[in-house]
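The complex appears here without one of its protein chains, the remainder shown in place.
Up next is subunit A:
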Amino acid sequence: MRRLYLNLASGYGSPAGDTYPKVLRFIRYGCANRAFYHLTLMNQKSQQKVRAVEQLGSYDTVHNNHSEKLVALNLERIQYWFTRDMKVTRPCLEVLGLAGFLPVHPRTYMRAWRQRRLTKYME
């Protein structure tokens, strides 16, 4: 049986004097064939879907009526956690780069030119 996650998605905060290394990562919620990600700050060694420290945004992979994939970011808190020296996973770095918060990630460029090359090849 699949383990239920009954923790608050919005997180429980970090206790005073907590020096455990933190990481900003996407956690996959949603369901089968319908991914929905939470941009979550967690302890670096903790698994997915355990008690999160803080939720800093969300990412809907399915585009809406206007062909948009919506991303929500709590930039204030992200800035705060950057001052606390957190680690950030690559997908998060890509999204933050596209949002204009950080420089654009090289992988974004790579994907773009490869996609362009593919479409050209298909034609």
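By definition in this document, a contact is a pair of C-beta atoms (placed from the backbone, for glycine too) under 8 Å apart; a residue touches a chain by one contact, two chains touch by 3 or more; residues count from 1.
Keep in mind that, in the parts below, contacts and distances are computed from a predicted model.
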item: Complex member absent from the view - protein name from UniProt, among "Small ribosomal subunit protein mS26", "SWR1-complex protein 4", "Peptidase S26 domain-containing protein" or "Vacuolar fusion protein MON1 homolog"; value: "Small ribosomal subunit protein mS26"
item: Contact footprint on subunit A, counting only the chain that is left out; value: 79, 82-85, 93, 102-103, 105-106, 109-110
